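Our next item is subunit A:
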Amino acid sequence: MLEALTWLLLALAALFFSAGTLGLLRLPDTLSRIHALTKADNLGLGLAALALLLHAESWAAAAQIGLIWLLALAASATSGYLIARRCLLESHGTPASTLGAPPPGAPPP
Partner candidate 1 sequence: MSGVSIWLPTGSALVLFGLLGMLLASSILRKLLAFNVMGSGIFLLLLALRPPGPDGVADPVAQALIITGIVIAIAATALGVRLARRYHQLSGQTELPEDRAATRDD
Partner candidate 2 sequence: MNAIDLLLALALLLLAGSALLARSVQTASVLFIAFGLLLALVWVRLGAPDVALAEAAIGAGVAGALLMLAASEFESRRIGGSRAAGPRLPWPRPQGWRPRWALVLLALACAAVLLLAVLAIEPLAGAATEAVARNLPQSEIAHPVTAVLLSFRAYDTLLEIAVLLVAVVAVQAAPAPPQRALAHDPVLARVAAITVPLALLVALYLLWAGSSRSGGAFQAGAVLAGAVLLARFASLPLDPQSRLTRPPVLALGLALFILIGLVAGALAGAALGYPSGWVKPLVLAIEAALMVSIGATLVALFGGSKTA
Partner candidate 3 sequence: MTEAMTEAMTEAMTEALLLPLLVLWPLVVGLGVYALPERASAALQVLGTLVLAGLIATVFATMLASPEPLRAALGGWAAPLGIELVADRLAQAMLLLTLLVYAAVLLYAQAYFAHGSEAAQRFWPLAWMLWAGLNAGYLSADLFNLYVALELVGLAAVGLTALTGQSTALAAALRYLLAALLASNLFLLAVVLLYAATGSLALDSIGAHLAAVGTTPWYAKLALALVLVSLALKTALAPLHFWLPAAHGNAVTPVSALLSALVLKVSLLIFLRLWLEFAPALDLAALGLLLALLGLLASVWGSVLALTQRKIKMLIAYSSVAQVGYLFLPFAWLLPGGLGAALALEATVLHLLAHALAKAAMFLAAGVLVLSAGRDDLVSLRGAVAREPLAFAALTLAGVSLIGLPPSLGFAAKWQMMQAALLADQWPWLLWLLGGTLLTAAYVFRVLRLAFLPTPEAFEARAPLPQRLSLCALALALLAALGGFGAAALSDWLAAETLLWPGSGA
């Protein structure tokens, strides 16, 4: 029973990871790629963590796995946010951009 559940979770995790990777490779622009990375991959990681939780030897080990997942979530959310911000700044801030107007969210000097 436990084994079957573990395999199911791992298979789902692999599915989400594959979807995320596919999105990273195939989606047209940076912002949509970030979606693929932050959403699908984090879900995949969560599922994998859950599968491992089922086999944790102690509460401490389980807590560590949970903590790792939380940290990975925070890291990917922050880096996704930073990439998106940089992306917006660049597409608005350079002369080569199609939008000639000054960026709405330009950083204060």
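We take it that a contact is a pair of C-beta atoms (placed from the backbone, for glycine too) under 8 Å apart; a residue touches a chain by one contact, two chains touch by 3 or more; residues count from 1.
Basis for inclusion: all candidates are chains of the complex that A comes from, given by their letters.
Source: prediction; values computed, not measured.
Here subunit A appears alone, and the candidate among 1, 2 or 3 that touches it in the complex is 2.
If you check the complex, the residues on subunit A that touch candidate 2 are 25, 29-30, 33, 71, 74-75, 78, 81-82, 85, 90, 93-97, 107-108.
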